[in-house]
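Just one protein chain is left out here, and the rest sit where they should.
In this document, chain identifiers A, B and C correspond to the written order of the chains, with residue numbering beginning at 1 in each.
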Amino acid sequence: MAEQIIFYILAIVIVVFSILAVSSKLVIRSATYLLFVLIATAGLYLLLNFHYLFAVQIAVYAGGIMVLFIMAIFLTHKPGATMNQRMSWKVKSSAALAVSGLLISGYIIIKNVVKVAGYLKGDELSMQDLGHSMMGTQKYQYLLPFEVISVLLLACIVGAILIARKETGNDPKENVKDK
Amino acid sequence: MLVNTVQIPVPMIAYLIVSLIMMFAGVYGFLTRKNLIMILISIELILNAVDINFAVFNRYLFPAQNEGLFFAFFTIAIAACETAVAIAIIINVYRRFGNAEVDNINTMQE
Amino acid sequence: MSSFLKYISGIYTALKSLLIGLTVTWKELWTKKVTMQYPENRETLVISDRWRAELIMPHDDNNEHACTACGICMMNCPNGTINVISKMVETEEGKQKKALDKHIWDYGMCTYCNLCVITCPSDAIIFSNDFEGAVYNREKLVHQLNKEGSKLREKKKEPVAATPKPQPTAPKEPVTQKDEAPKASNDATDKAENKTDL
Partner (left out) sequence: MLLTYSQPLELTNVSKALDTFLKTYMADFWAYLIEFVIVGVAIIATYAIIALALIYIERKITAFFQARLGPNRLGKYGWIQSLADMVKILIKEIIHINNVDKFLFYTAPFFVIVASFLAFGAIPFGQGLQAVDFNIGVFYVTAVSSLGIIGILLAGWSSNNKYSMIGAMRSGAQFVSYELSGAFALMTIVVMSGTMQFSEMVEGQRYVWNIFNGHISSIIAFVIYMICGHAETNRGPFDLPEAESELTAGYHTEYSGLQFGFFYLAEYLNMFIIAAIATTVFLGGWMPVQIKGLDGFNQIMWYIPSWAWFVGKTGVLIFMSLWVRWSFPRLRIDHLLNLEWKYLLPINLVNILVMVIIVLAGLSLSDLFPKLFGI
């Protein structure tokens, strides 16, 4: 009972705020609504007993990505500035596309998922198991993807710094032209 | 602790519907918005929907293994990478054009 | 390599200086506290003589003050705190003479600049040490400095002529003893004359 109540609260939060996030006129509010969605998603992970995933979601999304978003918004927008929308026919057509996609996928899910309603109550993963499967090289162990991700992260950091760096000295536009 | 005290679990389909709505909200935002940061926010929504699906499939269909969990981790990590680079690009675009909207960026090089 | 050594030595010196700072404040933690707890220490409270708290006009035992109602203090006050109201009285010889009626000083407007006291030719007003001037409404902040029925301290002509000059080290504060009062007033007038000469 309690689990269901919590789930439906989180579900309503996710649905409402994800729709608000894509339809808000102020970009900073969109970011805040997205944050609510992310936190509620983390709540879903907690409900599924994925505690580590919960903490990763909060730490990476709320602590990292959202701060990046908000900083970027600070740097590129004036307070209170509203955003331009696309032309209305485009809005209508994409809304129609989204709704039709929703209906088709929903139909498929409802049609098929009822067949596989098995649920085994899984306990919280112990950190030792998690560490072993993250650092092992056998089947169902993920050392290689882990390392690849770390290299990707490094590349991203270097790339981001290189892209966002201000060229020192002259006018940045001239520098770009020189290249 | 919360979960273990409860007998009836939430049906899997409820999770899937939630993630579905989130996903298509993201799609809608991706298609309608001009602002680069808004597009990025929509992408985050889509990625999150996928994460939920991974976790739910793992818990409901293959509770003995951890593939879904790890895929969700890697998705989150890749989302972080993508955001970092994208925001660097957005800031550069802002410096160049004075605002962060997609219509400005018709050519890669002037 | 040298830059690496510099880095390490930088950390070392930083830690050392931080520890020195910490020891200084640690010693400060145990020093005697200097806070004065005011209402409790009324008896032992020491207030500097130069503290300007409240403007007063000293009166002697005969209810006489030294103010001649010249209005210099009023003119010198930078923000109009003082209002000297004078009246004309008839002396024994039948002459009209200006005398003080009310010396009004507004506590709330005073900036304690001391200009009135410095410029007073007859040293009639001084700042006292009595700082407990808080009242419940603004009207009470307006003080009348001369007491009810007080009058100007008369100069005695004969002693001035007989004894040419008193001691050069005259007490600055008005003295309340009966014997010395005329002396002091003489002194004050002398000083005032000197001032005007200058």
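Odds and ends about this structure:
The criterion applied here is as follows: contacts are C-beta pairs under 8 Å (C-beta built on N, C-alpha and C of every residue); 3 or more make two chains touch, one makes a residue touch a chain.
Small disclaimer: the values here were computed from a predicted structure and weren't measured.
Within the full complex, the residue among A:I28, A:A95 or A:I157 touching the omitted chain is A:I28.
Across A:I70, A:V91 or A:M134, the residue that sits in touch with the chain not pictured is A:I70.
For chain A, the list of residues touching the undisplayed chain reads 26, 28-29, 32, 35, 39, 51-52, 54-56, 58-59, 62-64, 66-67, 70-71, 73-74, 79-80, 124, 126-127. For chain C, the list of residues touching the undisplayed chain reads 11, 18, 21-22, 24-26, 28-29, 31-35, 37.
Keep in mind that, in the parts below, only the chains that are shown with their structure count from here on.
For this pair, chain A with chain C, the centres built from the Cα atoms lie 73 Å apart. Residue positions of chain B with contacts to 2 or more other chains are absent. Annotation for chain A: no residues touch two or more other chains. Taken together, the chain A residues at the contact with chain B in this complex read 1-4, 6-7, 11, 14-15, 18-19, 21-23, 27, 30-31, 34, 37-38, 41, 44-50, 52-53, 56-57, 60-61, 64-65, 68-69, 71-73, 75-77, 83-86, 90-91, 94-95, 97-99, 101-102, 105-106, 109-110, 113-114, 116-123, 125, 129-130, 133-134, 140, 142, 145, 149, 152-153, 155-157, 159-161, 163-164, 166, 172-173, 177. Put simply, chain B touches chain A in their complex at residues 2-6, 8-18, 20-22, 24-29, 31-35, 37-38, 40-42, 44-45, 48, 51-52, 55-56, 59-61, 63-67, 69-70, 72-74, 76-85, 87-92, 94-96, 99-101, 110.
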